[in-house]
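Can you keep this structure in mind? I'll have questions shortly.
With one protein chain removed, the remaining protein chains of the complex are shown where they sit.
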Amino acid sequence: MAEARGRLMGEMLIRFLDTLGEQINSLKRELDPSQVEELIKAIEGANKIFVMGAGRSGFVAKAFAMRLMHLGYNVYVVGETVTPRIGRDDVLISISGSGETTSVVNISRKAKELIGSKLVAITQNKDSTLARMSDVVVLLRAKDKTQKDENLSSIAPLGTMFELTALIFLDGLVAELMSLKSLTERDLEQRHAVLE
Amino acid sequence: MAEARGRLMGEMLIRFLDTLGEQINSLKRELDPSQVEELIKAIEGANKIFVMGAGRSGFVAKAFAMRLMHLGYNVYVVGETVTPRIGRDDVLISISGSGETTSVVNISRKAKELIGSKLVAITQNKDSTLARMSDVVVLLRAKDKTQKDENLSSIAPLGTMFELTALIFLDGLVAELMSLKSLTERDLEQRHAVLE
Amino acid sequence: MAEARGRLMGEMLIRFLDTLGEQINSLKRELDPSQVEELIKAIEGANKIFVMGAGRSGFVAKAFAMRLMHLGYNVYVVGETVTPRIGRDDVLISISGSGETTSVVNISRKAKELIGSKLVAITQNKDSTLARMSDVVVLLRAKDKTQKDENLSSIAPLGTMFELTALIFLDGLVAELMSLKSLTERDLEQRHAVLE
Partner (left out) sequence: MAEARGRLMGEMLIRFLDTLGEQINSLKRELDPSQVEELIKAIEGANKIFVMGAGRSGFVAKAFAMRLMHLGYNVYVVGETVTPRIGRDDVLISISGSGETTSVVNISRKAKELIGSKLVAITQNKDSTLARMSDVVVLLRAKDKTQKDENLSSIAPLGTMFELTALIFLDGLVAELMSLKSLTERDLEQRHAVLE
């Protein structure tokens, strides 16, 4: 693409794609298999699964929840209309790059301390309030929106790299879960909404 | 990651990450610079920008809209609370892999034919109803949820590859727009919501 | 309230409350019991219940769906994250004052004609596209947003009177359903979300 056009347009897009390619390679190397295993156990062992996130991490949480529904899990998004009461046998999966988002931290604490639900953090900050109170932490190394990084700030601003990494990781996890449960694309399609 | 564990867990995740890496390389090669240029012109030339999509493509549309707001554009999501009337000087960016989603096609037709707004399609199907009626089409080659592909169906089921490609492309476009408008991460941060 | 203050403030609010009081009396007189009965049968007989509406009618649909969940029904909102495929044994309850809203009409037609689901219209327009294709129509007499009424336009503009009437009717229906199913407030509370 770069050759066919002038300097201004396309160059940053190409640099962004290259950076993301490297990030995917890092993810492959650095992801801790034991954390993935614990996350799968939490999902498989739960009665109901709840997900939450704020801002763009919230859209990642919803995109993952939709696939969990397609896979046949009993899953809900915190704050949506038909989301019921969470219980002790349920798991809350909270997505926050910084691990300090006001609503995510407060709601997660309520689930963990008041209800006694299992709490999973998907974050890039292992020392965060969210990570420290969670039963399972999946650490995704990626600049989050509170970190400064001169190389990244002009091509993947704010939490972009964390949000993309989280969505990519979770879509990879969907592939794992499909295999684990011996489901085919056809099985998922049978549950996919048609009123849209 | 693969070496440290048995067959069952991790293998599909690794295959997914490899497939996505290849998809990013394809995107770099196959993206048409003139389509990107037209999309940027449509965004820059619009009075107000509206985005829409259904299902996971809807979350991609929202993630993009949030960044357009951070960049200072006057942007709205079709169906959200404070979204005003669209006008002739506005653009609607519709995201649909198949280009045949009921609500997206009908709402896009209304914007185009009844209101006279500019219509941009982000799709993988250049022969779709959506693409055929659009002023600008950005074609993203990727399996969408109506296509069958034996290699992909078990690692990136339904529209996964289109949805990820769309989000990745649009986040790359944000890098382009930042450069074009000489904005820094700090400028975006100043507009980022804090009540979350 | 009126005596304690000048002309400008409070007068329109009082006139609005008086108008709504009269509307509730009209609703009591004019609601057709056989339509209510058919709606209850449709809800009770459905495998899954789907609701939809656009704009403020969409918020009414969601408020009703939340109570149906509290009552123990298997209920979903069209367009939300965890909403599955609708089937032949399911019902779609569509709320539209005019009965002509683009997305509501097109999605309802798809449910009715393509899937074969039962369709219920809650509308004030019995001659509308939505009403004409529905299996059950609950007619709520109230100005909708496409109608002009000089007396109402300055105190209950656009679809206000229809939207309030729909919410009030549906909350009354919740009382009916509680009684029918012998449920207490405590039963509803047990299902009410706590993560909020």
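Chains: A, B and C, in written order; residue numbering restarts at 1 for each.
Going forward, a residue touches a chain if its C-beta (ideal position, glycine included) is under 8 Å from a C-beta of that chain, and two chains touch if they have at least 3 such contacts.
Predicted model, so just to flag it, every value in this text is computed and none were measured.
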Interface residues of subunit C (partner: the chain not displayed): 1, 4-5, 8-17, 20-21, 24-25, 27-29, 31, 33, 36-37, 40, 54-56, 59-60, 62-63, 66-67, 70, 101-103, 145, 148, 153-158, 160, 163-164, 167-169, 171-176, 178-180, 184-185, 188-189, 192-193, 195-196
Where the missing chain touches subunit A, by residue: 54, 58, 79, 102-103, 106-107, 110
Absent chain, residues of subunit B that touch it: 50, 52, 62, 65-66, 69, 75-86, 92, 107, 110-111, 114-115, 190-196
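The working rule: only the chains that are shown with their structure count from here on.
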Rigid-body rotation angle, subunit B and subunit A, from Cα fit (steps of 5°): 180
Contact pairs, highest-scoring chain pair: A-B
Subunit A-subunit C separation of Cα centroids, rounded to whole Å: 35
Shared interface positions of subunit B, touching two or more other chains: 54, 102-103
